[in-house]
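A protein chain is absent from this complex, but the other protein chains hold their places.
Which chain is which? They are A, B and C, in the order written, and residues in each are numbered from 1.
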Amino acid sequence: MNQDFRESSQLTLFLTRWLILFVCLCFCRNLGKSGLRVSCLGLGTWVTFGGQITDEVAEQLMTIAYESGVNLFDTAEVYAGGRWACIFLNLCLHFLRRSSLVITTKLYWGGKAETERGLSRKHIIEGLKGSLQRMQLEYVDVVFANRPDSNTPMEDPFPCTCCIVRAMTYVINQGMAMYWGTSRWTAMEIMEAYSVARQFNLIPPVCEQAEYHLFQREKVEVQLPELYHKIGVGAMTWSPLACGIITGKYENGIPESSRASMKSYQWLKEKIVSEDGRKQQAKLKELNHIAEKLGCTLPQLAVAWCLRNEGVSSVLLGTSNPEQLTENLGAIQVLPKMTSHVVSEIDHILGNRPYSKRDYRS
Amino acid sequence: MNQDFRESSQLTLFLTRWLILFVCLCFCRNLGKSGLRVSCLGLGTWVTFGGQITDEVAEQLMTIAYESGVNLFDTAEVYAGGRWACIFLNLCLHFLRRSSLVITTKLYWGGKAETERGLSRKHIIEGLKGSLQRMQLEYVDVVFANRPDSNTPMEDPFPCTCCIVRAMTYVINQGMAMYWGTSRWTAMEIMEAYSVARQFNLIPPVCEQAEYHLFQREKVEVQLPELYHKIGVGAMTWSPLACGIITGKYENGIPESSRASMKSYQWLKEKIVSEDGRKQQAKLKELNHIAEKLGCTLPQLAVAWCLRNEGVSSVLLGTSNPEQLTENLGAIQVLPKMTSHVVSEIDHILGNRPYSKRDYRS
Amino acid sequence: MNQDFRESSQLTLFLTRWLILFVCLCFCRNLGKSGLRVSCLGLGTWVTFGGQITDEVAEQLMTIAYESGVNLFDTAEVYAGGRWACIFLNLCLHFLRRSSLVITTKLYWGGKAETERGLSRKHIIEGLKGSLQRMQLEYVDVVFANRPDSNTPMEDPFPCTCCIVRAMTYVINQGMAMYWGTSRWTAMEIMEAYSVARQFNLIPPVCEQAEYHLFQREKVEVQLPELYHKIGVGAMTWSPLACGIITGKYENGIPESSRASMKSYQWLKEKIVSEDGRKQQAKLKELNHIAEKLGCTLPQLAVAWCLRNEGVSSVLLGTSNPEQLTENLGAIQVLPKMTSHVVSEIDHILGNRPYSKRDYRS
Partner (left out) sequence: MNQDFRESSQLTLFLTRWLILFVCLCFCRNLGKSGLRVSCLGLGTWVTFGGQITDEVAEQLMTIAYESGVNLFDTAEVYAGGRWACIFLNLCLHFLRRSSLVITTKLYWGGKAETERGLSRKHIIEGLKGSLQRMQLEYVDVVFANRPDSNTPMEDPFPCTCCIVRAMTYVINQGMAMYWGTSRWTAMEIMEAYSVARQFNLIPPVCEQAEYHLFQREKVEVQLPELYHKIGVGAMTWSPLACGIITGKYENGIPESSRASMKSYQWLKEKIVSEDGRKQQAKLKELNHIAEKLGCTLPQLAVAWCLRNEGVSSVLLGTSNPEQLTENLGAIQVLPKMTSHVVSEIDHILGNRPYSKRDYRS
């Protein structure tokens, strides 16, 4: 079947390549003030390209994405041990020119040795070199300096900002990356990186990857816009469906097949069954009515809602099956329906609109 | 009566000077990493020294403050047209050495002409010069670059940060001020000012003046500590009683004589009668029980609660009558009673303890 | 026998790789503020990999070290003419990924020509290039600028600090090293290097290699901590057994087979038989009692005592036979027994606890 799929896909590709590129043009956005154009939807590989799915499915996801005009593929050395993500990206390169793609990677968790993680100069250089080798790429477009989230049990050997900026400048000057960005950093940390870069004549970051969805808004809606205006840093967001919470599949408890029932996602389960979690499910029911009115699904509404924020350069989708991906990509068609009326209706249901910058001053 | 007051005050002064200095030693704190020592309670002149009170009362306030060990007096060119504040400070200088006082001023609203406001270099220099002349001072200790709050209807002619930092460096190098600080700036704006100062070898700010009370915590408890650790900026806070909301006088609606019944405080009135406002009144009732247990009044508890935050260099008091000032200054005696148990009890009632930095990263 | 050893070692490796990595996690430390994680015990190759031992023994030492979780291997161009150290490190790379190892080298004594030594830009670049070629490495993790010790008869052609910092920055920017450090520099010299790096926008050092043992404490316990807090420089220490003095083998004079009986170690012999030397032997006897109480040997106590200092990133072991290395590595198990009580008992016996920083100010 893979063989068949490949052949038909090759035919399709020949025909749709130009169409893709045209569509792509239509919904590309600027990545911060870098001048780089990225599709407003990107394919994240978070949880996706791991043990959960087969190679065939992964390749299918890849194909669906770029046939829909996605030019942004976000990988990471840690995802699935860096193996599958790389293989598929490698395959993908046989179909499209490298220059038409924006491939990013995230550094933090590499190998198992102590020296193979963190943001030491050693790991930034070795980790990126290793990732490039595995992906058989000469360079990535953006390399992200990740930070472990608060669920990470280990101590954080976070080096001085100056060291990170210097190492990032090095890999860019070596041609191993075009730009560098941050992931999960506070606005202040990004500002510090910018400050250090200015002071020591190094290269500042162009983009922050942040979590953004209906239930988590402040950083992307309040802090990053300020950063954008001050220093031109753009926003790439992930988890538009809040780790699957917004798909509605947890409406009646946690199904056995879902991610939240897995052992390592205990925290997710706890979040869902908490009081806050139940309140969220109630709000999702209301949002579902809006989705029905607009003639789309709840996930599509959630993704389109992210896209309505023009400060977001790209929303990274991280689905594990082709149908879901196709559904999510359909959010593009919902975007024009996100009128100010609809948006304020959603705001009213959510009740979590963050204070604007103006109020923040007081 | 003023004559009597003056005479008795002179006698008192002669006797209490040493006592004052001793008390002062007991509760001074460092202003950021500048090395400057300020009393942990300061006398703000916000709303105070204006049309609302007579000269006698103002002088009385001043005397009470410095007899209680206050060495920090916060003025502003805008307050009461710069007239009364200055006269009283001037009087005050006849009793104590200039070097034992920390006098600050805020620039933003000066005269009525377009050029007499904002933070243009022209207004920073002219505004400060004017303030010094009116106060008959050679210099102020800290000059604050103020920003209009969100109720200000006018457009915001905010110049580039670099211009502000350069003008502030100028007035400091001219000997017109010892340090400069910011007021109502976002953490990001302060970071930018620091960054610009480092890049162009100018003088960075040492302090931010921010609103801080039981119902507004995030900036002072989350953002400013990060700034302090990164760049040594200290925090001076104002409105410890939330514009009088925490005095309890609005418990049963808005009395006619109160500030909130005044026309220009329409926004305050709206805030009090809103749903949020009513919830706050309920919480204040509970806090009153704690205050009773500790043997103090609610305002004293509120001020001591601000003081318990060691990141706060000084809490500015802005009362309009002597009894209230004496009461508020009594918060110093309540401070030792703010045990971790009491603090977490208050946190539980308020339910608004901000997320720690760790959560902020996601 | 080597063949057998290799085979069995390969089997062992396959089984113990995971164990190693786990152990390694347990006792890695940060190298200054660089973010680099190094095992708290490292394998120095001082005196070891030279004429004194055979290739088989050297390989054995290497294997024992990394099976015990050591990830830090300290080489030098001067040691044994750069030959053996390199060969063995090269072998070692067949078993473990380069990125899991921290390989360092020291520059000062290279070849015999006048230009092949010192810290001239010429020798830093040529010397490091030569070392990398001999070791068949693309880069080292840390390159140390060594300084001759006081026994060196030659005049000191020490170039201006600025030239050294500039050359080090060059080799790092060329990808020949990840970081650079200093060895045997005074705290002042390191501070100067940092100062020069900041002024001319060059790369500052991350680490100082210093002698540290029971009888030499001041630099590591007083000066380097101050450097760490001011500029983030870490400490890697060598000679934990004071050139073998602490093994106890010189208790009854100097045995014929020992290092101290060799001609080039005349200074060591003199040190041992001096009055100070005899006092040290007396103290070692007392320390032996403590070691017995803790159920370890004197060398293990001495190494664990170095490790108890949390300011030390790594202690370099420089033993010449496998049994001794295994014994020394056992110090890790002694570390938890170094309670504050034991430490102060040792301090009492030694009577050489250096003054704290406070006293230093006078």
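Following the convention adopted for this analysis, a contact is a pair of C-beta atoms (placed from the backbone, for glycine too) under 8 Å apart; a residue touches a chain by one contact, two chains touch by 3 or more.
From a predicted model like this one, the values you see are computed outputs, not experimental measurements.
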item: Omitted chain's touching partners, listed by label; value: B, C
item: Which residue of C:I125, C:A187, C:I254 or C:V273 touches the chain not shown here; value: C:A187
item: Sole contact to the chain not displayed, among B:F73, B:Y179 or B:Y250; value: B:Y179
item: Candidate in contact with the missing chain, chosen from B:S34, B:S68, B:T105 or B:T237; value: B:S34
item: Missing-chain contacts mapped onto chain B; value: 21, 24-25, 28, 30, 33-39, 71, 97-102, 141, 173, 175, 178-179, 201, 203, 232
item: Absent chain, residues of chain C that touch it; value: 147, 149-150, 184-188, 191-192, 194-195, 198-199, 211, 216, 219, 223, 226-227, 230, 357-362
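Quick note on the criterion: only the chains that are shown with their structure count from here on.
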item: Central chain of the complex, centres being mean CA coordinates; value: A
item: Chain centre separation in whole Å, for chain C relative to chain B (CA means); value: 55
item: Where chain A and chain C are represented by their mean Cα positions, the distance between them in whole Å; value: 44
item: Sequence positions of chain A contacting 2 or more other chains; value: none
